[in-house]
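Sending over a structure as structure tokens; questions will come in a sec.
Complex shown without one protein chain; remaining protein chains in place.
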Amino acid sequence: MRYLSHTPDDIVDMLQIIGQSSIENLFDSIPKENRLNRPLELPKALSEIELKTLLNERAGHAPKLSFLGAGACTHHVPELVSQMLLRGEWLTAYTPYQPEVSQGTLQAIFEFQTIVAGLFGLEIANASMYDGATALAEACLMACRLKPGTPCVFIPKTVHPEYREVCETILGAARIKITDQPGNSVAAVVYQNPNFFGQLEPQAHIIQEAHQQNALAIAVCTDPVALGAIASPGSLGADIAVGEGIGLCGHLSLGAPGVGLFATKKEFLRQMPGRLCGQTVDSKGQRGFVLTLSTREQHIRREKATSNICTNHNLMALAFTMTLSLYGKTGFRELAYQNIKKAIYLRQKAQKAGLQILFNGPHFNETVLKLTDTQAVRKLEQEDIFAGVFLDRWYPEYKNCLLVATTELYTEEGIDNLVRSLT
Amino acid sequence: MRYLSHTPDDIVDMLQIIGQSSIENLFDSIPKENRLNRPLELPKALSEIELKTLLNERAGHAPKLSFLGAGACTHHVPELVSQMLLRGEWLTAYTPYQPEVSQGTLQAIFEFQTIVAGLFGLEIANASMYDGATALAEACLMACRLKPGTPCVFIPKTVHPEYREVCETILGAARIKITDQPGNSVAAVVYQNPNFFGQLEPQAHIIQEAHQQNALAIAVCTDPVALGAIASPGSLGADIAVGEGIGLCGHLSLGAPGVGLFATKKEFLRQMPGRLCGQTVDSKGQRGFVLTLSTREQHIRREKATSNICTNHNLMALAFTMTLSLYGKTGFRELAYQNIKKAIYLRQKAQKAGLQILFNGPHFNETVLKLTDTQAVRKLEQEDIFAGVFLDRWYPEYKNCLLVATTELYTEEGIDNLVRSLT
Amino acid sequence: MIGRTNFDFAENLIFERGSPGRTGIDLPQNTMSDSVVDSLLLEHLRPPADKLVLPECSEPEINRHFTRLSRWNFSIDTNTYPLGSCTMKYNPRINEWAARLGGFANLHPYMPESRLQGALELMWDLQNYLAEIGGFKAVSLQPAAGAHGEFTGVMMIQAALKARGETRTKIIVPHSAHGTNPATAAFFGYEIVSVETGSDGLINMAELEAKLDSQCAGIMITNPNTLGLFEKNISEICKRVHDIGGFVYGDGANLNALMGIARPGDFGIDVMHYNLHKTFTTPHGGGGPGCGAVGVSKALEPFLPSPIVAKKQNYCFDYNRPQSIGRVRSFYGNFGMMVRAFTYIRELGPQGLKEASERAVLNANYVKARLKDHYVLPYDTDCLHEVVFTHKHTLDIAKGLIDRGVHPPTVYFPLIVSGALMIEPTETESKEELDLLCEAFIEVSKEDPEKLTSAPFHTALGRLNEAQAARSPILVYQHV
Partner (left out) sequence: MIGRTNFDFAENLIFERGSPGRTGIDLPQNTMSDSVVDSLLLEHLRPPADKLVLPECSEPEINRHFTRLSRWNFSIDTNTYPLGSCTMKYNPRINEWAARLGGFANLHPYMPESRLQGALELMWDLQNYLAEIGGFKAVSLQPAAGAHGEFTGVMMIQAALKARGETRTKIIVPHSAHGTNPATAAFFGYEIVSVETGSDGLINMAELEAKLDSQCAGIMITNPNTLGLFEKNISEICKRVHDIGGFVYGDGANLNALMGIARPGDFGIDVMHYNLHKTFTTPHGGGGPGCGAVGVSKALEPFLPSPIVAKKQNYCFDYNRPQSIGRVRSFYGNFGMMVRAFTYIRELGPQGLKEASERAVLNANYVKARLKDHYVLPYDTDCLHEVVFTHKHTLDIAKGLIDRGVHPPTVYFPLIVSGALMIEPTETESKEELDLLCEAFIEVSKEDPEKLTSAPFHTALGRLNEAQAARSPILVYQHV
């Protein structure tokens, strides 16, 4: 086995020092009845050559063209990012518990926190969550801690259906109710912007209403590229903002791993879930970074922790940080604008072609087209082209309605072809 | 342009310090008549997104299956190698002229030299040549320097045709004759082992005869994997050995870049071409490595240099070193054996199927099959399967003779299919 | 001693690099005017005052920045990293190749299942492999990490109790457990009932029995436990818990000791999370992403998160799970990590996995044998894949190891050992590396304690002031 280096001599020498005569003996503490007395029933070992054949077969080829978004929009991520992640010092380090030998990871987290807080227009951000959905659930939990006695949150249907499902599971376990009807007394009002249908919400209004009800306002953003063009929730008074960064990490990988984003106001710091990196100085007064405020976390606080999260999505946070850094101020705004322009272009072309557009008004990079049936889409699938996501998967009321994402990756010609195929 | 960082302000500031008013002025030393007064006629700049589309188109998909060898046999190279080469410290360093900040490259070269010398059973090796063919030409030149007054070398037709062509060009320029007829007075006798047809040569005999004629014996090996199983030329008295390492570097890339291997006896050191890395100590007596014996090289010796080579194939030498290190003593022997076994298997199956095998006797991993016509091979090409190289490309006498390489990469099933398709 | 110093490059924050107007990206040209967007978005537009806090750097600058930063990390690829409970074994590079294959990396979660057959087959296989390795009936790959698996598992226990019409109030968590265990249980409103570790390093059975009653939802147990010892009463514990109608949660962080040797499911454990980012070589990436798959017994199978991968005509996502606790995250789990773990399991095969566990245990015992005259062994019994020592100056020892090129072990955990030094060498360290590690430990133990309080000396930054960071938190870059 190429990953193991023990020669028979090594084993003999080591056993001698240990004072045992066989490896078997090292397991003497495991009662006989607890042993597995047969080999594991798993396929036999493969050499790297055979492994590559197998995995190439399983993977097959990359999809030809996809307009699928719905919470998992891919964006252009420069090749540099994927190659940087292969550096062993990033890839094979653990959580930076020993700051003197983890300044790379720590400084990168500090940069990530700064970027995430800035995107959302809020003061602080954590070192990442698993994904946008669990980040939203954590935000709701946090809101309920901040508003004790109101174990209920408002989550409208315009929030990603899977995010709502995850909240049902997690908040349910915490005995917190979810409502999508206004008028209830709630700890938080959640809104997704751009919403699941690609439309922009009246953020300022929603936040104001939430505050009037003495609820916190929680913003969700499943594609943070939007924040390059639209007002940040923090600037309008939102209390917590969460998001999903997968589109800026490089690979969609069937939807994960991406990275959950979590930002809030400084005043709520002590109730925040997840890891935090903070600036400090070393013994000589030089600037350095450490994990901090762990008194909120499970490994210090145990049953009193703000969350049970331990391992988060650090490497994806690094990818996100690198990508955002590459875009930079001007590039990121341009990215957002191009996304909106592509959706405008699609809507114009679709309209001209006589296709029905379900929602109008200000939008980001997704569009809902109401088709007469599913045939054209199924036909495109035969050509390995994926035109969009049918909404009736979650919204029976929207039959034959296709959610189409158009980002900077698509050419106008590609959009023309799509429209042609759908009409 | 994402690779350039000069902002308009930067340029103004810099020009001011320079004392010029425009970038244009910096080119004042170029006479007007020498200027290009139009834009270059090149396709317009592409963004990374467009570039990827273009390159994906040009590349198309990887070939399905190939039994092509003929001096460019691919072998299994673990994925670790390709990823290691991406580390910027390897990829983007220059030739290690400043040893204190190049110990990585230098130590790797020292390891490469050790491995190459050891493979060939010789005492010393250089830091790499461009490829096997130019390494052979350099070996012949060196032999002629060592045997002044005999500007002729013997190179038989069993040596790779392209290597012979390259020698014709380079030795021709140096006014050295090449003969493939025995009996001439020559400075060196060249032999390829395994020869171009995959057969093993009577090395000991050839070397002895060369020495009897007062000529040096030069061994060529276009697939050093063979050396895991067959006697090294050095152990049998060969004076110089050269080879091509591409098959152990990871990518075939249309035949290059690979790496030229060059080894010889210590007594010939001063006549050796190319860069050498040597062991030394630092100011504190610690072991370290430097480029050495540059008095043979062009940058010190100029017109008296043993070769004009400067940039060599260092990164490929690193890949070669890593791959050989991964195989190691037992793995490399096993690799060679598997190659031979696959060729034995092919020959057995082909024989059973009634295919004619052109050469018999001890062989490495290639086999010449005499077919009745080219049809079956052309048909396989339609399926993106490449059955072998037709020898009449270089040897008109071998019409319909197909040189087929079978390495560790092929399954017996794959070979069975090939035989079936060819019969 | 392999630790020394060499050149390094200082590097400021990315926000302190660059200059206004620079970018590291080239996007395709676009013909539509920005004003079209401006007039569509109107009051939705991000106003200039709502600043984008982003760097302005070229690609070469970004590359150099992150290349330099990376060099400040210890990592498995550069040095021994015997962080107890973390299983810092070699992360095969073939895994990275596999996860980046276009046919995996570019899959969208909402592609039709017919387009996802290869991926689904891989997930199906992985579910089954993990089930076989752990001795469980079924596996969900949805949880993103260990703690997330714990959440999922305890929720299934709660759901199973509820399905019986029961609501229980307590859960037993040994004092030696990882912090995620009590944090998870508390989340569900359970009262955490602690049990102590006996002098043999195992759960005190008498105490446990005393605390088991009908209000107990079950127990969260780690086996091998956080001392690296096998809870030899595990069958008995499971039986007792089952007797009172409770369930046993297994924390699978230490599965690396048991592959092919013993199966938690066979002990009677009802649900366990696997850490694919520990046992199954998906890289830890400086803190995730991981994958905290959960395996369950037949009793808990109906409650698994939805969807799971099923094999019918074709491979598919099975959403038709009426008793499911629901969805615990978006999409289907960290698929990229599943590809890596699948690759690893297929490469090692049944015998290779067993050998990995054997060597992991051999290595830990070797370190234990070599260090036990130099460090205090609070529980001197047979350890499995890791060993816990203790020392008066744990933190200083840790920092002193850094100078010797060894990553410190896990410190101050488990809490039951004061000043714990928890060493898990893993199977992929060679005997020579272990000898270097042991020599480093021995050397530090002989070092002048006074001097050690200032260690490490070889790092660009000296010891960091953690108290100051917490006292006046600076969590984002303060723009000037």
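Per-chain numbering from 1; labels A, B and C assigned in written order.
Just so we're on the same page, a residue touches a chain if its C-beta (ideal position, glycine included) is under 8 Å from a C-beta of that chain, and two chains touch if they have at least 3 such contacts.
Just so it is clear, the model here is predicted, and its values are computed rather than measured.
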Task: Indicate each shown chain that the hidden chain touches within the full complex.
output: A, B, C
Field: Absent-chain contact - pick from C:R17, C:H44 or C:R370
entry: C:R17
Statement: Given B:Q103, B:Q271 or B:N400, the residue that touches the chain left out of view is B:Q103
- request: Could I get the residues of subunit C that touch the absent chain, sorted low to high?
  value: 1-11, 17-19, 26, 58-61, 63-64, 67-68, 71-72, 74, 76-79, 90, 92-93, 347, 402-403, 405, 428-432, 456, 458-460
Field: On subunit A, residues whose C-beta touches the chain left out of the figure
entry: 1-5, 7-10, 45, 47-50, 78-80, 83, 88, 101
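In this section, only the chains that are shown with their structure count from here on.
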Which of A-C and B-C has more C-beta pairs touching across its chains: A-C
- prompt: Which chain is most remote from subunit C in terms of Cα centres?
  reply: B
- line: Whole-Å distance, C-alpha centre of subunit B to that of subunit C, is 44
Query: Between subunit A and subunit C, what is the separation of their C-alpha centroids in Å?
result: 18
Statement: Shared-interface residues of subunit C (touching two or more other chains) are 18, 20-25, 27-28, 57, 59, 63, 67, 94, 96-97
- request: Would you please write down the residue numbers of subunit A that are in contact with two or more other chains?
  value: 48, 61, 76, 78, 86-87, 326, 408
